[in-house]
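Questions regarding the structure given below will be posed in turn.
The complex is shown incomplete by one protein chain, all other protein chains being positioned as in the whole.
When the chains are written out, they are named A, B and C in that same order, and each has its own residue count from 1.
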């Protein structure tokens, strides 16, 4: 258990590239978004964006292989920091699969009705910051959602 | 990302000892229990048992301090293994807080109506195996639920 | 979790929704004790219909409310238990200890 920067709420998930686990991660992310105080529709869309990023790792980076490692780190960061104008919910996804040409990540135009090519589009529409890097033999993807709305005054994000 | 024994579905969570995160962990555990094929009432009770174990770590091992590390590893193990008669869902919780006299973990008799002292009782009633060890400066707690019922034939544990 | 209080005649009704866990059970305790000790409500009805989850710390808050109500000679009634709440009270061997009602009318009249 490495000690971690103790800022904001921190949660790290390590999972295998098994599609059965997607709903498990969604269960956690949905609750975290609620705890962070996002309105209901945004909790759902942030959960979708993280799910799409995981789906792409499973399908493309690992080409459907099961049992490969994926790391998802989540942080809920307050506003008061240099270089960070906004309170935000940050997700960092790391995998050891094949790299991707950042141009591909841009997705396709949506005027043509055909299956596929929607995931990266969803992520772009939903998230406020997206950063991708190849780091050594890992893919590193950072997704940020701004918490523009005030944290609700409820006692809890309940489950 | 350490490589892990690639058996069963594996999910590891690392979190801080912040009570806001309990609902996030429940969101994941509830879904994992569904994926494992446990009936609805048992999904709820297993979620409760894991939540109580985390609550005890936060309250007793860390004496309410926030920001301290907790690790929760979950595995869904099939039946075919030597020394394991049963398909099972296994949770291992590790923290760096103060140790506990295993006698305390036994809980109190429930004939007296007073607040407190229920958590360990819940865990014992719900789980099929419970193992506690002090390992170096860590507490190590293993909770196992047998998957006696057949995995349901649904396509998914849904979300 | 959300918690709010309303009056119905001499009874105080406490509506709780969401999850009751270590994070928010202190709030439940505070609201119950305020109704009993400060407002001196002769009857406090805890409406748990919208509660989907309760853990041992939530049960402890209810038990504390019950004990204080007994000390003060007032009554604490639980209303509208979901299966989830029912199961946890049963696990606690407390399902026989609390007064439980299914409808608000029952809870007000009982």
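Everything that follows uses one rule, which is that contacts are C-beta pairs under 8 Å (C-beta built on N, C-alpha and C of every residue); 3 or more make two chains touch, one makes a residue touch a chain.
The model shown is predicted, which means the values in this text are computed figures rather than measured ones.
Chemist: What residues on chain A make contact with the chain left out of this view?
Modeler: Residues 19-20, 22-23, 26, 41, 44-45, 47-48, 51-52, 55, 58-59, 110-111, 113-116, 118-119, 121-122, 125-126 of chain A touch the chain that is not shown.
Methods note: only the chains that are shown with their structure count from here on.
Chemist: State which chain is most central when centres are taken as means of Cα atoms.
Modeler: Central chain is B.
Chemist: Farthest chain from chain C, going by mean C-alpha coordinates, please.
Modeler: The chain lying farthest from chain C is A.
Chemist: Can you give the whole-Å distance between the Cα centres of chain B and chain C?
Modeler: Distance between chain centres, rounded to whole Å: 28 Å.
Chemist: Two or more other chains touching the same residue: where does that happen in chain A?
Modeler: Answer for chain A, listing residues that touch two or more other chains: 156, 158-159.
Chemist: Can you pull out the residues of chain C that are in contact with at least two other chains?
Modeler: 19, 21, 23, 53 - these are the residues of chain C that touch more than one other chain.
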